[in-house]
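Shown here: the complex without one of its protein chains, the others still in place.
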C-alpha cells in the first residue's frame, strides 16, 4: 500500500490548515455528527442567503481525513447555489462509496478528487463523509427540503 | 447394530404384559413424569407399609423401553424394604448412565440386567429411567427423606 | 431456440450427493446412511466448508471494528453474505439481521415489543399490554409459540390461536374474529415442520393489515425448500435458520421491513450496535447493526452465503420439484402399508417434504430405533410441536424429512424400516 496515494498532499494541507473552522453566527441550520466506531465528532453550521450557501462553519475533532474533508467541503460549497452544492455532495458521496472504482470529475469536485484514494479503504470512507453528512443534515434543518433526497450516506 | 441386543426378550415380554399397571388406592406418594423430547408420560404411586414398599401402581403411555422398565421396577421393589429398593434404584441408574460400560449385578437387578444394551443408546436412557425418576419422586413425597440422596437422574 | 434457464433443469441427485461428504459414511455396523432428518438440520456441502475455511485462513478478524486490511476483508465478506441472503428472499440487505438461529429472531421481535414500553415515542406502535392480543396457530413450532406466551406474560397481553383441521390444515374459519382491532401480532408458520402443510400467508397478511397488526412469518421450513420472496408475501417480519438450508449452525436470519427495524427498540445490547455511549445513557446505530450486538457469527454468515450460492446454482424450483417427487413417493408407499397413519395432508398439494406418521401398535421411539438400526435417520417425538400432537390425539410421531440430496430410491429404505418395525414388534 502506498501511503502517499491515500494521503495526498492536498489532504494533508487541508488537515494542517482547515478552512472554515470555528463556529460562526448567525446560521440557519446546524448538525452534530459522530463516528461511532472511533468517537470522532463534528459540529457544523450552514448560513443561507436565499438559494446560495453563504457560510459553512464547523468545529470538532477527528482524523486527518475527516478534518480535511470538511475543509474541502467548505471550499466547494460556500458562495455557491444550493443546487450546485447538492450536486457536489452527490458526486462526493458517489466517489467515496465507489470502492475506488469511480472516476472523479475534477470540474465538480476540485480538491475533492484527492479523496479518490480514500475510497479504497472502507473504514475511512466514514471519516471522509462525516462532514458531508453534517452538511446535508444542516441543510435539512435550514429548511432545504431537496437536501432530503439524493445519495444516502451511511 | 443388533436390534435383539437392545430389545431383549425380557424387555419385550414386560412391554407386552406390564406388571403393576393401573393406578391403585390408597397410596402414600405419587409422581407424574414426562419425557420432554418425546412426550411420553407416566403417573406412578407408591404405598408404604412401614419400611417396606407395599405397592407400586402406574399408568401412562410410552415406548417399549419406558413401559418395560417401570414393569421391571415393580417386580424389583414391591414387597422389599425401602433401603433395598433404593439400592436397586442406584444400581439401575448407574447401569443406565454407564454408556454400556457398567457390568450389571444380576443378584441386585434381576430382570433389570436386560437393559444393559439400552445404556448404549443415550436417547433411550431417558426412557428407561422415566419410571425410576417417578418412583424416586413418589418416595420423597411419601416422606422417605433418604430418597433425596443417591444417584441424580436426569 | 433459446437456452433452458438453469431453474428449469432437473436436479442431478448423484452430482449433488457427491458434494456432501457425510452422505458417504455408514452407520450401525456398516449400513449406508439414509438421512431423512433435514427438517431438524441439514447437511453442509463441501463448498460451504470451503468458504468458511477460506475466510478463516485468510481474512478472519472482527468486522465493523478495525481499520486494517483483514478487518476490511472480513467486513466486506460479512456484508456480502448479507446481500446474498437478502437477494435470495427478495429483500434489501439493510432489512436482514443475523441472529444465532431462527429462535433468536422470534425472541428478538417479542422482546423488542416489550422493550417498547420504556422506549421513545417512535417505538409506540410496538407496545403491547393488557387488552392486546397476539395470534398464533396450533401448528407452530415451540419457537413460534413460547416466545409469544412469554411476551404475554411480561405485558399482560392475551395469546389466541387458529386451530388445525383433522387433515392438518389451518382452520381460518374464524379469521375475522380472531384477528381483530385488539390484535398486535399475527405469527404463523409458512410450512409446518410436522405436517408439511404449506400455509398461504395472503389471507392472514391481508386481515392483519386491515386491523393494523404486525405479521411474523416462521419461514424455517419454507425458505430452504422452495423459492420464497418475502417482499411479495408482504409479511412484516420473517425468520429462518442457516443450519436448515445447507449452511452452518450458529447463524439465523431475521427479516424486518426497513421502517419497522428503524422504529423498533433494540434487543441485545453491547458493542457495535451503539451510536453514542455515556455512563448515563446510550443511543443506537441504524438497523441492521442496531440488532447485532457483539462480535457476530462471521464465518457462519459467510458459510450461509456460500450455501445460498449453492442453492441458487441448483435452482430453488428444481429443489422444490425434487422434494415433491420424494414426498409423493413417500406418501404413496407409506399409504400402502396397513397400520400406518400419515399425519397431515396426504397429497403433495400445498405441502412440503416433511412426512410424519404413526404406526399402529409400535411407539414412534421404537419405530425410530428399528429404522436407526437399518441406517435410516428419522426423527421421533413431538418435533417441538407438542400442542399440535395433542390436537391430533397422538403423543408423538415419526418424521421423515427430505432435501435435495435425498434420492427417490431411499424411500425404499423408509418403507423397509416401517415394515421391519411392524414385524419386530409383532403387529403384522
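We just call them A, B and C in the order they show up, numbering each chain from 1.
What we mean here is this: contacts are C-beta pairs under 8 Å (C-beta built on N, C-alpha and C of every residue); 3 or more make two chains touch, one makes a residue touch a chain.
The structure displayed is predicted, hence computed values, not measured ones.
Among the displayed chains, contact with the absent chain in the complete complex occurs for A, B, C. When you scan C:47, C:149, C:346 or C:407 for touch with the missing chain, the hit is C:149.
Of the options C:47, C:180 or C:282, the residue whose C-beta touches the omitted chain is C:282. The residue from C:93, C:211, C:260 or C:293 that touches the chain not shown here is C:293. The chain not shown here touches chain A at positions 1-3, 6-7, 12, 37-41, 61-65, 121, 124, 127. In the full complex, chain C makes contact with the omitted chain through residues 21-22, 25, 27-28, 33, 35, 37, 40-41, 43-44, 49, 53, 56-62, 65-71, 100-104, 106-107, 111, 115, 117-118, 138, 141-147, 149-150, 153-154, 159, 161, 241, 243, 248-252, 266, 268-274, 276-282, 293-300, 365, 368-369, 371-372, 376-381, 384, 386-387, 390. The omitted chain makes contact with chain B at the following residues, 34, 36-37, 121-124, 154.
By definition in this document, only the chains that are shown with their structure count from here on.
As a whole-number value, the distance joining the C-alpha centres of chain B and chain C reads 38 Å. Distance between chain centres (mean CA atoms), chain A to chain C: 44 Å. Look at where the CA atoms of chain A average out and do the same for chain B: the two points lie 76 Å apart.
Counting only residues that touch two or more partner chains, chain C has none. Shared contact sites, meaning residues of chain B that touch two or more other chains, are absent.
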